[in-house]
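Only a single protein chain was left out; the remaining protein chains are all shown in position.
First chain written, first letter: the chains are A, B, C, D and E, and each begins at residue 1.
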């Protein structure tokens, strides 16, 4: 285990384990959160655009119906 | 019932529509508090000494400026007129709006307060007392604030006027709250102060919605 | 020339039309400062220690909330559109508006500050230094604030957003100013800090009107 | 249905009207006319109870509007201000309004909006609609709440010709079906049925 | 006088108009028509330079409006917003506007206001005027500043019949004396002289 004798020594880091692992953990979480945020954002955006396209279709149909009715 | 539900839900939807707005009171709170060490110097003891006062003053100010929007928009766009004509007692609507506002803008302040007591070097006993006073005192703040906002809603540019009217009412609140925290710092009991805050809160809960509704009606004339 | 005169005069007329409004920033300033002794307890040494910081933070906050109205009303009622179409460089108009605002809302703060330094137990050497920093620093405050207000003018409910944006810019100001007062308390020279504040002021004077005018144009789109 | 007796209204230093009485029956459409500043808006706000007259009283079904139980239920008032939150969508704004006014939620609210020419704009924030589109959303209330009495202050501003036609037809049908309407408008109202006109004069200082 | 070439304007997700060109000569009155939401207001704001088109350019006397020296001097734009500070009086508001726009102070400003039916209301705060009276104050600008080009967005809202007549006559005289007008209005404009109509269609999503 590199500089450490055992896995438990590695985890405890001579008593500094809490701080070290807290730092690394929070960093990981922060990075993952931002990455997830980006990913979710792209999902919702694409969904929104698809909804928008569907709405255009709907509107076109109503307009056509109206114009047919008018004639 | 579903009507009241609707009022509450609308407030939440409006708050969450612009997420950045949700965070604004908290950010303001954090910023004001971090200005103090810059202004008075970084000595940990000084900071500890003035900490509770600073946190409370900051909470007062950010509650005050967050409150402004509670009726102003509804007044400006005419929603308030429609609410008055809907036949629902206006004081109920007011109560719900205040509750929603507290949940959305003030609760986050309380949630971040541990961080800030870290900035200001408070001990954990002090922090517990601070938390208790904030939990009891801030709803009182919102209820009182609502009256002030309702009174100034018809007046343009009322934001400073508002603070003028309200700050005197906030003085007792501030004194009891910081007294409790100081007692905690000296390991003394502070139930008395909390009880007083609680009593004030109940009083405000009974009176404020009615007063606020009346003030709103006057603003329409 | 007469045009610029007109801009300036209108601001003054507007301010004096509602006299209560003229007094609002001062009242707010006094109230925030008098809240502190209530919040942190009345020990004269503590007060002296935190005094300059408190006065400066209070000045910052009241300038901030007074500034808001500087463009918001003109934006809302369309006057800003008309000013843009008038052919006069917008940055000039901005500069005049800021100057008028400083005269009307900030100068009174400085006038009452002797009273407040009495409340907070400042020595007269400290007070002299405080006055000097306020005279140099508050115009800088107004110039910086104008940029922020212009950026948020198109956004509804921007008052807290505004403070979030601006407070980082106020940090150096606060540090230099309170450092000068502390130096004065220790009988040290504080020309250096004043020179720095002056330099920052000149920088802001050159850049802020242009940035503000640009931000206002963006808000129209 | 609605009776106003001896209303007097003063604004700051001027008497806008004095001893004004009017009564509205089922089937009536009352068109308030008069030059700018005659006091039409002021009168309407008094009639619905938003502001108090200097003297006089307003009765709905022979009870004062302040005591009447179903006045709120039977009234739709649409003033100068649209009562639309610009950050909410048309649907959200109208649903909220319907719930406030105790109207059971209508599933055809989408249909109403699309009939009003707002198809495709139902779920974008109202702030992004044009002046006339916003007015249409505000007027959609007439289709949503079944109320007897409509009080409309300049309903036609910003509307295009089609929309004005639609609203006028709606008003006429409403009057025929036992409702009553009071409106102000500077544009000619060319409904023929049962229209009454009240002309208010501008009182010089 | 004013030429717009190939203007394109998109709002959030929709293309309002594409490749729109128009030109306005001395003596022209151009009436923009079209249903609510067609993009009339958006077009006017682009024409005066308040907002930028996605593509295309606007020229005044063959120079781009951004570079033109006397465009500002020759333009009156009156939009939806009245540009009146509610705390100031009509006189104060107009005097300020005149000075901003480099018009030498007119002593007959009182006369103009009283011709516009505002006698006695010149020196009370604008917030205390009715909707139509405020509009009249805003339109008084047409009498104050001698400018060639008028761009008016729904000038007739809230005006009563008399006032509409006055404004229309003023526009017609202006056009005959070498000016040009662009306006939008949903109300019929019954001037006969030289009026051109541009109809904008509502572009579905």
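What we mean here is this: a contact is a pair of C-beta atoms (placed from the backbone, for glycine too) under 8 Å apart; a residue touches a chain by one contact, two chains touch by 3 or more.
Just so it is clear, contacts and distances are computed from a predicted model.
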For the chain not present in this complex, what protein name does its UniProt entry give, out of "Heme exporter protein C", "Putative glutamine ABC transporter permease protein GlnM", "ATP synthase subunit c" or "Sarcosine oxidase subunit alpha family protein"? "Heme exporter protein C"
Among C:127, C:176 or C:201, the residue in touch with the chain that has been omitted: C:176
Just checking the interface: what residues of chain B touch the absent partner chain? 18-21, 23-24, 27, 31, 34, 37-38, 41-42, 44, 47, 118-119, 121
Missing-partner contacts on chain A, residue numbers: 1-4, 10, 13-14, 16-17, 19-20, 22-24, 26-27, 30-31, 33-35, 37-39, 41-42, 45-46, 48-50, 52-53
What chain D residues would touch the chain not displayed? 125, 127-128
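Keep this in mind: only the chains that are shown with their structure count from here on.
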Name the chain whose C-alpha centroid is farthest from the C-alpha centroid of chain C. D
Sort the chain pairs by how many C-beta pairs are in contact and tell me the top one. B-C
Between chain C and chain E, centroid-to-centroid distance (C-alpha), Å: 37
CA centroid of chain D to CA centroid of chain E, Å: 29
I need the residues of chain D touching at least two other chains; which ones are they? 80, 86-87, 120
Where chain C touches two or more other chains at once, by residue number: 73, 156
Write out the stretch or stretches of chain C touching chain B in their complex. 20-21, 24-25, 27-28, 31-32, 35-36, 38-41, 46, 49-50, 52-54, 56-57, 60-62, 65-66, 68-69, 73, 156-157, 159-161, 163-164, 167, 170-171, 174-175, 178, 182
Residues of chain C touching chain E in their complex? 2-3, 5-7, 10, 13-14, 17-18, 73-74, 76-79, 81-88, 220-221
Listed in rising order, chain D residues that touch chain E in their complex are 11-12, 34-39, 41, 80, 117, 120-121, 124, 128-133, 135-136, 154, 157-164, 186-187, 204-205
